[in-house]
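Shown below is the structure under consideration.
One protein chain is absent from this view; the other protein chains keep their places.
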Amino acid sequence: MLEVKNLGFSRGRNVLFEALNFSVVSNSAMRVTGSNGSGKTTLLRLLAGLSRPDQGMVYWGGESVIKNYSDFVKSINFIGHDDGLKKQLTAAENLKLMLPLLGVSPSNQEVDSALDAAGLEYVKNRPVMHMSAGQKRRVTLTRLDFMSHRALWILDEPFTSLDVAAISSLVEKLKNHIESGGLLVFTTHQSFDVIPQATSLVLD
Amino acid sequence: MNFWQYSSPQYFYPLAKKMAIIFFVLACILTVWGLYIGFFVAPTDFQQGESYRIIFIHVPAAWMSMIIYLVMSFWAAIGLIMNTRLSSMLAQALAPTGALMTFIALWTGAFWGRPTWGAWWVWDARLTSELILLFLYIGYMALRASIEDPRRADRASAILALVGVVNVPIIYFSVKWWNTLHQGASVSFTKSPSMATSMLTGMLVMALAFWMYSIAVSLVRVRRIIRDREANAGWLNESRGAS
Amino acid sequence: MFSAFLSVLRKELLLAFRQKTDVVTVLFFFLIVSSLFPLAVGPELSTLKIIGPGVIWVGALLCSLLALHRVFESDFSDGSLEHLVLSGEPLSILVIAKIAAHWLVTGLPVVIVAPLIGLQFGLPSTSLILLVGTLLLGTPVLSLIGSIGAALTLGVRGGAALTSILILPFYVPVLIFGAGAVVADLQGLSIDGHISVLLASLCISVALAPLAIASAIKIALE
Partner (left out) sequence: MKPRYKRLILVVVALALLTLGATFVLKAFRSNLVFFYTPTEVLAGQVPDGQAFRIGGMVQEGSVGRKEDGVTVRFEVTDTIENVPVQFIGILPDLFQEGKGVVAQGRINAEGIFLADQVLAKHDENYMPPEAAEALERARKIKMDKQ
C-alpha cells in the first residue's frame, strides 16, 4: 500500500501543496489532475522518492520510501516527463542499455519483439532523433512490458502524443496491471475517464 | 525560555537586531582601543621598524579569513544534513565578510611584503593558498547567486564549501610544512608567543575587534536574507512595526 | 552493482563513438592552444623547453574544462540522470562509470597526443615519458574534481563559465605538481615529492569526489 501522510512541498516562495493525505491500495488506481503548474509532476516525483518533501512523508508498505530507497525502487515503474532516450542511439540500443540499469537484462530478441509489438518494427533501428514524439513515447512505454511484475506504476502523462490505437493498447495494459493486483498513479490532461475505476485527486 | 526556538528565523530575526547592535558597539570600542595600542603604545620593532604595525590589521584579517570559512562550512553542513533554514542563511551571510577578510589579508600582506621582503607578491605556499581561499569564497558566492531556488542554492553551495575545507589546513600549516618566505606563526597553542607583550595585546584586541565586526555585519546580513526569503510568511509584516 | 556500472560505461562509450566530432574538437583545441605559445613567446628552444611542461599541462586542463559540461548536462535535460537514481544502485559507483567513460574519450586522447606537442617544445625523451606519466595520474583527478563543478551547476544559467570559476582553484595543486614534476626532472632534481602529491590527490579524489557528485546530482534532480 502506498500512503501519503501530511505531505507538503514548496518551490521557493510558491507553496505547491500542504497537508496532503491519501493512500492507494492494491487493485486500484489514482488519477492526479490539475492545471499547469499545480504540482502534478512534483507530486509524482515525490511518490517515486526523487524529491524530498518539506513536510510529511511517503510510505510504501508502512516504511518511508526515502529510508529504504534501494528496496523501494525495485518495486516501482516510474516513467517521467523526460523519456531518458539518447537521440543518437536507436530505439533498440536505448532499451538494451537502459534496462540493465533498471534491473532487467532482456535478450536482443526480446527487445526486438517488444518494439515490434509496439508498432515500431520499421523504425526501431533508426536513431531516436529521427522519430516522432508519439513513436518516442511508445519506445518509452515498452519498458512496462519488461517490468510489468513491479507493483507500483507511477506514470507522468502517459497518453501524451499517442494515437488512438496506442492509447487503447496502453489502457489495456494498465487495466491488466490493476486487475492483477497492481497499483497505479498517473497524471493526465485527458478529460475523458480512460481508466474508469481510478479515484481522482485534484490539485489546485 | 526555550533556547531552540531561536533556530527558527521568526524568533531569530528580532534577536539578531539586538545582538548586531551590541556587537557593533563592541567592535567600535575594541577597534579604537586596539589601534591606540597598535600605534601609540606598542614599541617600534627591532628589525622591521614601523612597517611591522600592519600586523595589527593583517594578522586578524588572515585569522578571520580562515575561521569564517570554517564557520561557514560548519553552518552549511548543518543546513545540508539537518535541513535547517537558518543555518544555511548564516552560511550565506558569512561568505561576503570572509571574502573581504581574505582580500584585506592579501592586500595588507602585499603592503607589508614590499618594505620587508622586497616584493609585493611571491608565489610561496602561504600566499598561493590564501589566494585560492579568495577564489573559493568567490566561487561559493557565484554559485549561490546563479541558482534561483534558494533551497537548491543552500545545498549545492554547501557541498562546494565542504569540498573547499581541505584548503584551510593547507594555508595554516603551509609555513610549517614547507620552506616558505612567509614567517612562521607568532602565536600558537603549543608555545608562548614570540612577541613583546604590548604588541601581542594590540594584535589580540584587534583580532577580537574583527570578530565582533564579522559577527555584527553577518547578523545584519542574515536579517536582510530572512527578509528576502521569508517575505511571504505572515510574521514578518507583523514584526516589522515592532522591530 | 557491477553490471549496472558496466552498462553505464558501455552506453557512454557508444554515445561518444556516435559523436566522434566532440572528441575530435577537444583534441584539436588542445593542439591549437599549445601551438599558440611558441608563436607568441618566440621560437627560442631554451625558453620553450622551460615553459613546455607548463603549457602542455595548462592545455590539458583547459581541455578538461571544455569537455566538462557534457558529462551530466545532456543526461540531466533528457531524463537519463533520473534513471541512475531509479536504478537503486549506489549513485557514486554509477558516477564513477560516467567519469571513467568521459576520461577515456576526452582525457586519454590528450595524454596520448601530449608527447607530440612536447616535441614541438624541444623536450627530451625522458621528459616526454614523465609528461605522459604525470598526465596519466593528473587528468583523472581533473575529471573527478571537475565533475563536482559540473554536477553543482546542472541546469543553472551560465553553467559552463560558472563551472570554471568553481573548479579552477581546485585544479591549481594538480597543475603545480604535475607540471612541476616535469620541470624538476629537467633540472635534474628529485621528483618523488611531486609524484606523491599527484598519487595522493588521485586516491583522495577517487574516494571523495563521487560522494560529492552523487549528492550534487540528487540536489539538482529535486
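Going by the order they are written in, the chains are A, B and C; count residues from 1 in each one.
Assume contacts are C-beta pairs under 8 Å (C-beta built on N, C-alpha and C of every residue); 3 or more make two chains touch, one makes a residue touch a chain.
Only a predicted model underlies this, so the values are computations on that prediction, with no experimental measurement involved.
Undergrad: Given the contact definition stated above, which residue among C:Val24, C:Leu45, C:Leu116 or C:Leu189 touches the chain not shown here?
TA: Once the missing chain is taken into account, the touching residue is C:Leu189.
Undergrad: Touching the absent chain in the whole complex: find that residue among C:Ile51, C:Leu175 or C:Leu208.
TA: Checking each option in C:Ile51, C:Leu175 or C:Leu208, the one touching the absent chain turns out to be C:Leu208.
Undergrad: In the complete complex, the non-displayed chain touches which residues of subunit C?
TA: For subunit C, the residues touching the absent chain are 1, 50, 88-90, 92-93, 184, 186-190, 192-194, 196-197, 199-204, 206-208, 211.
Undergrad: So that we can see where the missing chain sits, which residues of subunit B does it touch?
TA: Answer for subunit B: residues 43-49, 51-52, 55, 115-119, 122, 124-125, 177-181, 183-186, 194-196, 199 touch the chain left out.
Simple rule for what comes next: only the chains that are shown with their structure count from here on.
Undergrad: Taking each chain's centre as the mean of its CA atoms, which one is farthest from the centre of subunit A?
TA: Relative to subunit A, the chain with the farthest C-alpha centre is B.
Undergrad: Enumerate the residues of subunit B that touch no fewer than two other chains.
TA: 151
Undergrad: Which subunit A residues reach two or more other chains?
TA: Where subunit A is concerned, no single residue meets two or more other chains.
Undergrad: Spell out the part of subunit A that touches subunit C in their complex, as residue ranges.
TA: Per the touch definition, subunit A meets subunit C at residues 45, 48, 50-52, 69-74, 76, 78, 80-89, 93, 97-98, 100-103, 105, 127.
Undergrad: Any idea which subunit C residues touch subunit A in the complex?
TA: Of all residues in subunit C, those touching subunit A are 3-4, 7-8, 10-11, 14-15, 18-19, 77-80, 82-89, 94, 221-222.
Undergrad: For subunit C, which residues count as touching subunit B in their complex?
TA: 148, 152-153, 156-158, 162, 165-166, 168-170, 172, 212, 215-216, 219-220, 222
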